[in-house]
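Let me begin by presenting the structure, written as structure tokens, before commenting on it.
The other protein chains are all here in position, but one chain of the complex has been omitted.
Chain nomenclature is as follows: A, B, C and D, assigned in order of appearance, with residue numbering initiated at 1 for each chain independently.
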Amino acid sequence: MLRDAALVAGKDLRLEARSRVALNQVAPFALLVLMLFAFALDPDRGILARVTPGLYWVAVLFSGLLAVQRAFAVESTDGVADALRLSGLDPAGVFLGKVAAVAVQLLALEVLLGLGVVVLYGADPSSVALLVPTCLAATLGLAAAGSVYGILAAGLRVRETLLPLLLLPVLAPVLIAATSAFESALGGFPGEGWRWLGLLVVFAALYTGLGLATFGVLLEDG
Amino acid sequence: MLRDAALVAGKDLRLEARSRVALNQVAPFALLVLMLFAFALDPDRGILARVTPGLYWVAVLFSGLLAVQRAFAVESTDGVADALRLSGLDPAGVFLGKVAAVAVQLLALEVLLGLGVVVLYGADPSSVALLVPTCLAATLGLAAAGSVYGILAAGLRVRETLLPLLLLPVLAPVLIAATSAFESALGGFPGEGWRWLGLLVVFAALYTGLGLATFGVLLEDG
Amino acid sequence: MEPAVHLRGAVSLLGRFPALAGVDLDVATGEIVLLRGPNGAGKTTLLRCCAALLPVTSGEAMVLGHDLAGLTGPARRALRRQVGLLAHATGLYDELTVADNVAFWARAAGADRADAEAAMTRLELDGRLRDVAVGRLSAGQRRRASLAVLLARRPALWLLDEPHAGLDQAGRDLLDGLIGDGARAGAAVVLASHERDRAESIATRTVTIAGGTIVDDSVVGAAPPVATGARRAP
Amino acid sequence: MEPAVHLRGAVSLLGRFPALAGVDLDVATGEIVLLRGPNGAGKTTLLRCCAALLPVTSGEAMVLGHDLAGLTGPARRALRRQVGLLAHATGLYDELTVADNVAFWARAAGADRADAEAAMTRLELDGRLRDVAVGRLSAGQRRRASLAVLLARRPALWLLDEPHAGLDQAGRDLLDGLIGDGARAGAAVVLASHERDRAESIATRTVTIAGGTIVDDSVVGAAPPVATGARRAP
Partner (left out) sequence: MNDGTSSPGTRVLGALTLIGMAVLLAFALVISPADETQEETVRMFYVHVPTALVAFGAFFLTVAASVGYLLRRSEGWDVMAGASAEVGAVLLAATLVSGMLWGRVTWGVYWTWDARLTLTALLFVLVLGYLAVRRLPLERERRSRLAAVVGLLLGPATVACHYATTWWRTLHQGPTITTADAKMDGTMLFTFFLGMVVFGLLYVWLLVHRFRVLWLEHRVEDLGLDEAIAERRREAVGVS
């Protein structure tokens, strides 16, 4: 299983190295979302400061969505979905491989967006002890849930519109929990933040479990 | 030219009637975006009320992006882009047809989101005299700019990620102007709103002109 | 009369790769030219250049009286309206029915519904398949629908990229008949094919391409086939 | 020995359409079965059912000793690992090179890099094309890459859907040789094709399908072809 996961993740990262889609398109998009929000919310620092964590995670969410869409777009072209089913790869391995590849890209995005938030909105990242595990747990959750729905929609003609519809409500809890954890961390009551982190961990575990258990079923139907 | 536009728009609406993608997927997505923002911005009515116009337009923007993506996804499959180039259709006609089809869907989305905003955020739509023309001008601008970039990205392998990247910054002015117009209208100084409306009209005219003039070139490179 | 296609030293680059490396070719109206050659020789590239879908980087290139080099928008449209390309990709909307697809593309090229109906009838798509979404068709049925579009458009230059692929025996015979009819009606036909026997039997001339250049050009049949629907010219 | 494929009254629905309407077919190891029939007859559907890519709605269906009806996850994987399907779609990542693609799919099926290299050499993809992104290949080159994947996987059941399409003369001869070698090495081969002459010359048996049922089943050649790479069995 782990061998298959490594194979799939390696393939995905090699694909990214050749096409540079995440680097050249998803990352700028993430920054763009951040800037757009700044516009939409008026150049009013008061509001911006208060809602920074929320905006950060909304930006992560939308650009993460794009990353997931891209990750499964490559599995949807010209019979690749069938080839994957016929490959003999362990579905759980494929799932873990996709999760790993997506998670790596998401983490890079988060760092980038973090810098963006610090610069654009003037946020102040101090309580790293909470921020880092929050990011890790949220990333795993996003990647796992994204992969479950990504493979579900892969190969469907309506993939581009169905995936966001299915994925966003599922990711809403991640958004809320991560935002709240960040707020607690930045606002100075990490106690509550740890509870939200707990929720994120539960979510990530839930979706990883779900993916491992059902990816076979989903892949069958790719 | 108008005959070609009618042909293309008719084809698109027929396609929607058969596949129901806008109805079953884009519309629920729009509502979802609205909810997501509300989460991100804290359950704090004070903020929500102040930023309602911005959120409305961000939601329109994102779901409009999806609508554009769908509208040009159908032009990207299995050689359709080539067929379109070989068809002998007037590019300006194709452009107008796509703009019309996208605009119809956007208007429907805007009405829906309008209802959503009134209900969810408790906004109060009163100064219709300004709101309606704002919506119309903004819609035309979105559809025109969306079609210009949509055809540019159609047929590229990285369409799904490239389109949002190209389109969002271009649409930022629409977002700002429409938001400001709404704020003025709802806030009770329509005078300023009319100026923003003027900007929207200019934008729409600009992109419609650009589309009419350059669609031939863009179609070539599809 | 001037030839339908006239190329002299035509070079076409795909990225930095010269897929056509100097091609000389003339195709007269009424001719059926078989283009053969190994994989990657440049057949598809050549056809796409003739449809003005790919630029000719250097050399002379005239198609249906238009010089491809200085082609303006309206002239290009006028040219393309007269070109029918049958490629690997069928250029059909998966979610629309066969009838909707054929009608749309036919009308786009200035033909009317009656032409579309006639073409569908000719390709035996007027039965059950008429109202099936194209995305549900079998490979060969899809090719037939794509052929119906070509037929309804009545092009003056037919560019066929492996047209027999996917068609069943009846479809092949039908296609050969259509090509013969088209040529007799004054169209120029260029077909790229690896199916030697089948293609040679209808071609009036065989051109071999390799490494992006024409390596052999010889007249095979004396005249276009005579009988409509004849499976193989004797 | 039990047959590689054993179908009795197999029905398969696409949507509500019975693409297979009761098929009886047995394919033994070492056999090369040519599946022919008109467009829309159900050839592609039959091949996909054998690869367990489509469910068999009713009837008996055994493939390589596995009953398709009660197939659990691991058994399905084990079965599919032994099946090689060459479909219209090539199942390759456009943005990866030929070498990367072949290596990935070969290793996914448990083969190693050496198998992948050998397969590429066999299909003459070890030269310039090795490091070209698959998305840039010509149609026939792409088919070759897809064949290389099939070869590297060493399946026990070869399901070939119009395998000759797009290949040039040399490629066709090569393919016929590979099929013969595969059959002689004990693989069962089912190939759907409209290229009668070419396909009949290598098949040991011809099965005609129409309207989702087998309408004719006859042995053509007495034995699988003998010489490696022989273009046509005499």
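In this text, a residue touches a chain if its C-beta (ideal position, glycine included) is under 8 Å from a C-beta of that chain, and two chains touch if they have at least 3 such contacts.
This structure is a prediction, so every number in the text was calculated from the model and none was measured.
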Chains in view that the hidden chain touches are A, B, D
Among listed residues A:M1, A:A38, A:L136 or A:L206, the absent chain is touched only by A:L206
Touching the hidden chain, out of B:M35, B:A108 or B:L136, is B:M35
Across the whole complex, the chain not displayed is touched by subunit D residues 11, 13-19, 21-22, 37-38, 41, 54-55, 208, 210-213, 215-216
The missing chain sits against subunit A at residues 148, 152, 156, 158, 162, 165-166, 169-170, 172-173, 176, 206, 210, 214, 217-218, 220-221
Interface residues of subunit B toward the undisplayed chain are 24-25, 28, 31-32, 35, 38-39, 42-43, 45, 48, 119-122
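Here, only the chains that are shown with their structure count from here on.
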When centres are defined as mean Cα positions, the distance from subunit A to subunit C in whole Å is 46
Where subunit D touches two or more other chains simultaneously, the residues are 88, 94-95
By the touch definition above, subunit B meets two or more other chains at residues 19, 157
The subunit B residues in contact with subunit C across the complex are 4, 7, 11, 14-15, 18-19, 74, 77-80, 82-83, 85-91, 216, 220
In the complex, the residues of subunit A that touch subunit B are 19, 21, 25-26, 28-29, 32-33, 35-37, 39-42, 47, 50-51, 54-55, 57-58, 61-62, 66, 69-70, 73, 77, 157-158, 160-162, 164-165, 168-169, 172, 175-176, 179
So, in the complex, the side of subunit C touching subunit D is made of residues 14-15, 17, 37-41, 44, 88, 129, 136-141, 143-144, 162, 164-172, 194-197
